[in-house]
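What follows is a short report on a single structure.
Every protein chain except one is present and positioned as in the full complex.
Labels run A, B, C, D, E and F following the written order; every chain starts at residue 1.
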Amino acid sequence: MNKVFLNLALTVAWVFLTGEFTLTNFVEGFIVAVIVLIVSDYVVGQNLYIKKLPIFVMFVFFFIKELVVANLKVAYDILTPRNLMKPGIIKVPLDAKSDLELTILSNLITLTPGTLSLEISKDKEFLFVHCMYVTDEKEMISGIKNGFEKRLLEVLR
Amino acid sequence: MLVSVLAGFASGALAPLIRKYFSVQVTGLILAIIPASIFIYLSSLAGTALSGTPVIEKVNWVPALGINFEFYLDGLSLMMSMLISGIGTLIFLYSSSYLAKYEDTGKFFAYLSMFMAAMLGVVLSSNLMTLFIFWELTSLTSFLLIGFKHKYEKSRYSALQALLVTGTGGIAFLAGILILYSITGTYSIPELAGFKDVIARDELAIPAVILILLGAFTKSAQFPFHFWLPNAMEAPTPVSAYLHSATMVKAGIFLMARLNPYLSANFVWSEVITYTGLVTMIFAALISLKQNDLKKILAYTTVSVLGILTFLIGLNSDYSLKTLGVFLLAHSLYKAALFLTSGSVDYATGSRDPFKLGGLLKKMPATGTAALISAVSMIGILPAFGFIAKEMFYTSVTFNNLFMTTGFLTAVILTYAALMAGVKPFLGKFQSPKETSETPVLMWIGPGVLATLSLLFGLFPEIFAGGLIRDNYKALSGLSTSYILKLWHGVNFELILSLITILCGIGLYLLRNKIFNMKIPDIKFIKPSFYYDVLFNGVLTVSKLQTKFLQNGSLRYYFVIIILFSLGLPAFVFFTGEGYKNVYLGEIPGIYEIVLGIIVLISVIVAVSAKSRFLVIAILGVIGYMISLLYILLGAPDLAMTQFAVETLTVVLFVLVIYKLPKFLTISAVKHRIRDSLIAISSGVFITLLMISVYSVEMKSEMKEYFGDNSYILANGRNIVNVILVDFRALDTLGEITVLGIAAAGVFGLMKVLKKDSK
Amino acid sequence: MDFLISLPVILPLFSAILCVFLRDYVKAQKTINFVTASLLLVISFTIGHFVYHDDIIVLNSGNWSAPFGIVLVADLFASSMLMVSNLVYFAVVFYTLNNIDKEREKLYFYPLLNTLMMGVNGAFLTGDIFNLYVWFEVMLISSFVLITIGGEKSQLEGAIKYVTLNLISSFFFLTGVGFLYGLTGTLNMADLSVQISNSEPSVLIDTVSLLFLAAFGIKSAVFPLFFWLPASYHTPPVVVSAIFAGLLTKVGVYSLIRVFTLIFTQNTSFTSDILVVIAGFTMITGVLGAAAQNDIRRILSFHIVSQIGYMIMGLGLNTALALTGSIFYILHHIIVKTNLFLVGGLVDKVKGSFALPKLGGVYKAYPFFGVLFLISALSLAGIPPLSGFWAKFTIAKAGVDISAYFIVGVALLTGILTLFSMMKIWNEAFWKEQPADCVQVIKVTKKDLVLSVLPVVLLASVTVLIGVFAGSVFEYAEKVTAGLTDSTNYINAVLRRISE
Amino acid sequence: MSETILSVMLITGAFFILISAIGIVKMPDIFMRMSSSTKASTLGIALIVIAAGIFFNDIGVFSRVVLISLFLLITAPVAAHMLGKAAYLEGDKLWENTQFDRYKEYIEKEEKEIK
Amino acid sequence: MNSIILKTAVKYLFPVLVLFSLFLLIRGHYEPGGGFVGGLVAASSVILYLITEGVEKTKRLMKFEPVYYVAGGLAISLLSGLVPVILGMPLLTGTWSNIEAPVLGKLGTPLVFDIGVYFLVLGVSTKIVISLAEED
Amino acid sequence: MKFEFVLVFTLSIIGLSMLIVLYRIIKGPSIADRVVGLDLLMASTLAFLAVFAMLSKSAVFLDAGIVLSLIAFIGTIAFAYYLQVRRKNE
Partner (left out) sequence: MILLLSILAGILVSAGIFLILRRSLVKIILGFALLTHAANLIIFTSGKITPGKAAFIKKGSESLSEPFADPVPQALILTAIVISFGITAFALVLFKKAYKATGSDDIDDYNTTDSIKHNI
């Protein structure tokens, strides 16, 4: 199932890339995608489910908000002479389990200014995050867990 | 005639093969057939040749260069070629016995045959270039013969010395021929007759004459090039007899004699020849006094006689030219015989020291008789042929006191030498390091024949040699003569002088022990061989120094020189020709373009001065990306794209490789850094100026327009750059991807091998 | 017919590809390689035949006419180089049959030989200056790899110099091409010739021409740019040295001659003077360098430099006869030099060394090797009537004709020093007895020996034949020269103009 | 009108890029440099690139622009993570005012377990 | 390399990169791109894979030795140049079919030539990187 | 005209940013610092060429941007890989 989906996704990507929205182009893209999938057969072993479109959209907006706010905060700090940073590396316990979940979560955290995912522990139980502004360690952790992780898992599960 | 020469070479090539299936003796006998046949063949031509019209033969070789096989047989070449083939036959016979104990006799006969062929080529040529070619071949075969006993260092040394001396002379000879050609426009010797005037007047004729004489002098061992000849005695005795007395050394004499009628028009010619000959005859004779080796004595006296012969050519008088033929003939006969007998003595007694030999006549009657007769001829006693030669020689020199005195002294020493080499070992008390008996027939038949000839020629000069000498004279002077050879001219001044000579010679002989033990200070720098060694080692030293200086192993130094040369030369032309005139600087760049420029500039400075390897890699990336960006600005997206990708991959490769290399610790000296900065900066400035100047030249590229017009219509592509790559200039791309493929193979190869090593 | 002249380029490529696919089957590779070499020999002589009897052959690759596409051109000069080079290549491949170690064979040795020839042949045939650069690079990278595979320490050290010094040459070449395009707007050599001769004499063209002189000068190993050669040529296996010695520098000389007779013909007196000076120093420094060496391959390597001097001298003297001499010289030298290296290989094969002090007794044990050596060595030294004599003689005569006595003197002196070096090898390796402590027991089967000697015999006979038929060869070289001194035919053929 | 929007996007984008450039120079340790630079620049570039997409008013161009942005969003954090981790393990010093380091504890425990 | 994040990201990035490289290859005749840069991007994706998954897995991914890609690519390019020769035209003449595919445009030997370049570049780059990485 | 000015202004700002980033690349001090700088520089390059595409009204330059965005990532990852391998080997 997921391969067909991926196939379609790639076909669409092809159409996008080529910039020609015609049927023949679609067919061509489909063929190319099949070739790509055959080529990368070994690589893709995992399914990609995106079913919950509305949640997804909500999530995107949430993320953009976080992104802009954090960006402005950091920008302010950079542009002003005084340093407001209170950095620390925190340890976030994880509910996310699959590699995809972990990856997306940590990437989103990293993408948000002020935070940087350093490592996922071997047992996939914890995420280590470097934060620039930690006033309260516990609050920070719960912020991530209830913010990004919860919403993300809603989208993905 | 060409056939004779080729036959010689062919038999040379076959000699090792023949030797493979037959014994030495048989091989020698078989091979002797060739010179014998040639001798007979030439004799058959003698009639025609002596009738006054030379026998001519011409075979084209490189007509475009005017170089062909041109032969002719006249009195001079007939005499020479008969000596070569005649004595050659005897030498083959002698060798077949003499060499019985030697190894590699096949090769020996091969060399000898080829030598004989080359020598025949020399004397038969009527074209200077043909002559030169055979001339070089005689040097070469002589090299092989001198070094025949090549396991001895002395042999190799002497062979190389002879080759280098005669080879250098040969090259001078060639240069002389070329210059002569540029004056006359011909290589043909007889044709030179028409250019006597030019040769007399043209300023290039002097260097030409001198260069040709250098060739002749080295070959004929004239002072100061004589030193190689005694060393050449390292060769087996038959070789000494053949090459170094009877034939090859006479090639120089032959050359001078051959060219004398034409080149003597130039005043330098005769002067140089006369005095060189004069010095050589006395100088070599004096040296022979101090020798205690039969072969050395004979060698030095040979040099001395060569001096006499040279001198006679130089005199260039009516009489001296007649004398030349007689003396040459006489010398060839007695000297070859004496060499052979001394070889036989050595063979029989194991010694060549005349002081330790005596009374061998009884044990070796045939050899002894031959030696005695030859010695008589050498001394110049009636009725041997040598007598006539010496009489005539004295007649030639009486007009000048210096010449006469020198000639007389030389003759005295030659007499002494003849007594030492041809008489002392055979007469008197028996003296020998070991038991002795007569040599095999084949070994005494040669000297026997020669000695007999010395006698016969002396007794019946007109019958045997009259025509030959007259015709020889004609060849030498261009004039006819009706001169009649006679043994007895009556009692005259020459005869008296001759008697005094003999007496003085005997006197010297009696004083031989005193002379030999006389202490002569050993002054190195008067010996010409000293200069050979100095020059030889000098060349080696210079070459070492030069190599040490030029190819010193330092890559940085190589770079410096190459860059200085490669950019300095164009820069010189550029600046002296004011190539920077009329430059057009274009619009002022935009601010963002300038920023890019500044980034590159800073990066480059960092790249040059950075201490961290890693920084350098990063900076390399920066430069690459900035240049890619420049390509975007310049309207080349394909280029930018490729540069981005290549740059990244390059950085990846650097990263994979570089941590295995050490940190930048080796810093060059400050003076080097200053020097390098100067070179680097001036190169950069030059390139900048050249770029601007080239840019300022108006250029309209037909290609650009053609591609713009036709890429889509004819090649179905809109991306013109890509169309060029895969269509218009696809051949470039095919080559380019081949390069990449090979690089991959190279990396693979490099990786593989060291794995093996590390095991 | 046109297609024929692309074969010397694409056939080796095809063979290389095939060899890579068959990389686990060394015997098959060997066979393919030998067949390719034989075919190349036949093809190049066929081309030579047609060009000699008919006319210049031009191939418009991609069917694009001359200044726009890349043309391959076989004129007499190119075809003569092609014939000699592929002859030599054939001999070397023949020699390789028995004389390359198994280890190297597995490291793409055969594909590399093929791509090397692809580059060499391409360089001879191309009529496009940038394409020439590409073939140079194909040749160079092949040689880079050939010189390094095996990875011995000396090889790597030599290779570093070889690689870097050749890279700097590529830099000059590339910038030269760039500037030339900037001045003329074309890359086709015939078109360049037309453009430049139609325009005013220009300092910039002269300047750029000197960049080419430097670039090709480095490749040809002339003074003072030769350093890479003596530093590296003696390090790889002898078959590799042999083919390098015969071909690579000569491609540089070929390019010099091509460029300075076809393109940069405006200000010849200046470049000629430079070339003659370079030639003189090249001859002398090369031959003196050789005199200081004690290893057969090192001596021979330095002699390459010295011999290049003669070829450059011919170009520098800039008369028809001189050029004829140069061409004669190149043709002769390719054969003789390769052969000398092969003989060196034979010596090493039977005595286990190239070092003169360790060698000796070859003549006694293998007199035939001695004959083969002498033929090539004496030819190199210019002893008549072997091929080298005619080459030297022609150049010397050309010099005397225009009263360039000094350089002729240098050339002749170099000849005697060459003779010295050759005879040094002869004395030490062939005549001397091998020092007792250096004698090794080396087993060589008779079949092995015969197979190794045959190609050497082939080349030696060619040397002798050139000497014997010097008249015909000389006339041929004269014809080649005629095509160079008057490039009208070349230009008309390439640009498809109808000649008057 | 659209030019105004584009101008705003461009200048904002450029501003964010500048911010990240200053940040990378100003911030005291590597982790904060990364924190402040990677994201700001990503945002800035996305803005500029999308502005370009709008500017050309061509669906093909726009789709390409979206692809660039998406790609940046995916790769930038991965790269930052990889580098951050590498820098940490490499021993790059944390800023002296860093309050705590839970990661260090984890690593030390890991190492003990290995022993 | 030992990182869940990277591994997961690469799983999804890899096919996109390959796709993009093909895109560059095929569109090269009309838009920026071509076999060379396409091949480089493809090689980059393999290098990315190599960094994440190691040499052994990369070799399996490639299926054949990279050298065969090199030789194969060269063979494709060379043969595309020889097709016109069979048809009686000079070497490397662009030979076009009448079929016009929407994205590819006209089909012809130059595209095949570029495909050869693509595979060669892919092969060369991966060969070099694998050789270097294998040594570690 | 006005918009063109905005474009040039934007380009100049990006250029300035690049210069600033260059400082970090040169200064270091750690390898990671340099790589971060390089990463940012490549990103800025991307923005630069996008703006230039607008300035020259030529969308083809954006294609180069795609390659850059894909490829730059690999460079950075390679550096990270390098740091790891180096640590392992030392």
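Methods note: contacts are C-beta pairs under 8 Å (C-beta built on N, C-alpha and C of every residue); 3 or more make two chains touch, one makes a residue touch a chain.
Small disclaimer: the values here were computed from a predicted structure and weren't measured.
Touch, as defined at the top, links the missing chain to these shown chains in the whole complex: B, C, E, F. The chain not shown here is touched by just one of C:S15, C:N98, C:S209 or C:Q293, and that residue is C:Q293.
Taking the complete complex into account, C:G178 is the one of C:G178, C:G352, C:G409 or C:G471 that touches the chain left out.
When you scan B:A13, B:V59 or B:L601 for touch with the missing chain, the hit is B:L601. Mapped onto chain F, the footprint of the missing chain covers residues 52, 55-56, 58, 60-61.
Counting over the whole complex, chain B has residues 544, 547-548, 551-556, 559-560, 563, 584-587, 589, 593-594, 597, 600-601, 604-605, 607-608, 613, 616, 620, 623-624, 627, 630-631, 633-639, 642-643, 646, 649-650, 653-654, 657-658, 660-662, 664, 666-668, 672, 676-677, 679-681, 683-689, 691-692, 694-695, 699, 701, 703-704, 707-713, 718-721, 724-725, 728-729, 732-733, 736-737, 739-740, 742-744, 746-747, 750-751, 754 touching the chain that is not drawn.
Where chain E meets the chain that is not shown, the touching residues are 31-32, 36, 121, 124, 128, 131-132.
Note that only the chains that are shown with their structure count from here on.
Note: the chain lying farthest from chain A is B, by mean C-alpha position. Of all chains present, the one whose mean CA position sits nearest the global mean of protein CA atoms is C. Residues of chain A in contact with at least two other chains: 13, 17-18, 20, 106-107, 117. In chain B, the residues that reach two or more other chains under the touch definition are 637, 641, 645, 648, 652, 656, 727, 730-731, 734, 738, 741, 743, 745, 748. Interchain contacts (touch definition given at top) occur between A-D, A-E, B-C, B-E, B-F, C-E, D-E, D-F, E-F.
Taken together, the chain D residues at the contact with chain E in this complex read 71, 74-75, 78, 81-82, 85.
Across the complex, chain D meets chain F through its residues 3, 6-7, 10-11, 13-15, 17-18, 20-22, 24-25, 30, 33-34, 37-38, 41-42, 44-45, 48-49, 51-52, 55-56, 58, 61, 64-65, 67-68, 71-72, 75-76, 78-79, 82-87, 89-90, 92. Residues 13, 16, 20, 61-62, 64, 67-70, 72, 103, 106-108, 111-112, 115, 118-119, 122, 130-131, 134-135, 137-138, 141-142, 144-145, 148-151, 160-161, 164-165, 168, 172, 175, 179, 181-187, 202-204, 206-208, 210-211, 213-215, 217-218, 224-225, 227-228, 230-231, 270, 274, 285, 288-293, 363-364, 367, 378, 383-385, 389-390, 393-394, 396-397, 400-401, 403, 405, 408-409, 412-413, 415-417, 419-420, 423-424, 427, 431-433, 470-471, 474-475, 478 of chain C are the ones touching chain B in the complex.
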